[in-house]
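Heads up, one of the protein chains got dropped from this complex, but the rest are sitting where they should.
For clarity, chains are labelled A, B and C in written order, and residue numbers in each chain start from 1.
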Amino acid sequence: MHASMELCVVPIGTDVSLSDYVVACERILEEAGLQPQLHAFGTNVEGEWDVLMTALRRCHEELHAMGAPRLQTSIKLATRTDRPQSLQDKVNSVREKL
Amino acid sequence: MHASMELCVVPIGTDVSLSDYVVACERILEEAGLQPQLHAFGTNVEGEWDVLMTALRRCHEELHAMGAPRLQTSIKLATRTDRPQSLQDKVNSVREKL
Amino acid sequence: MHASMELCVVPIGTDVSLSDYVVACERILEEAGLQPQLHAFGTNVEGEWDVLMTALRRCHEELHAMGAPRLQTSIKLATRTDRPQSLQDKVNSVREKL
Partner (left out) sequence: MHASMELCVVPIGTDVSLSDYVVACERILEEAGLQPQLHAFGTNVEGEWDVLMTALRRCHEELHAMGAPRLQTSIKLATRTDRPQSLQDKVNSVREKL
């Protein structure tokens, strides 16, 4: 099952700067063979469901290992069966009409 | 790894009533041995990471099988390593101070 | 315009315990005449759009005043024009079918 996912990991009880944690997640996603699309409120990725979920778990494990005592991740997870649609397709379908 | 999760599955391109889809998810979560706590904006569950994620995938598969062509699920996923904390603990820690 | 809202305010760069911040939000929502329904991943409220939004702003102002340098709030905001639906209606429509 193909899926698209946005994830935004928020460490709680850490310093006010979160960029080191976001960098760690980007690297994990890339090592999983994904092409993360970083934006100001998270990272968008697409791929096989299980690949996405394994990478998500590794993000939690790694950020705890880096010292974050508590994590709350916000995720949007999208699947569709009517037709394939990439992350870029989603953006293009809007851009074409603007 | 123990985790807490809120999930809110939104079918797109279906009828305006979503309760049949929510009912299907509740049953899947219960069959997974979880104790879903339904509220007006989703369902809260807690348990082993992999149990939660397997149930989440089954929800997507089942709702597509029911005819939803497109799904977007909003998830909050929480883990902590400093101490165990149940869903009820989270609510109690606030209620005690109110 | 009537609306339903779930909010989950996450302070960043603070202590690992968030209950004092959640308590402050609950009080602000109650002082606004709302009846917040606390659960393990946020608080659900319903009412006039502007009342909800004014209370939301006060939550951010108060939590900064309490010392949180950075806040990220996750919100679900629901409106419908086909028929009125309370928070309780949403839960009941599922419970009746379980």
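What we mean here is this: a contact is a pair of C-beta atoms (placed from the backbone, for glycine too) under 8 Å apart; a residue touches a chain by one contact, two chains touch by 3 or more.
This one's a predicted model, so the numbers in the text were calculated from it and none came from an experiment.
**Student:** Of the residues in subunit A, which ones touch the absent chain?
**Tutor:** 4, 6, 8, 16-17, 19-20, 22-23, 26-27, 37-42, 44, 74, 76, 78, 80, 82, 87-88, 90-91, 93-95, 97-98
**Student:** Against the chain that's been left off, what residues of subunit B make contact? List them.
**Tutor:** Residues touching the hidden chain, for subunit B, are 10-18, 69-70, 72, 74.
**Student:** Take the complete complex as the reference. Which residues in subunit C touch the chain that isn't displayed?
**Tutor:** 1, 3, 13, 49, 53, 56-57, 60-61, 64, 69-82
By our rule, only the chains that are shown with their structure count from here on.
**Student:** Measuring from the mean C-alpha position of subunit A to the mean C-alpha position of subunit C, what distance in angstrom results?
**Tutor:** Centres of subunit A and subunit C (C-alpha means) sit 25 Å apart.
**Student:** When the centre of a chain is set as the mean of its C-alpha atoms, what distance in Å lies between subunit A and subunit B?
**Tutor:** 19
**Student:** In subunit C, what residues contact two or more other chains?
**Tutor:** 16-17, 74
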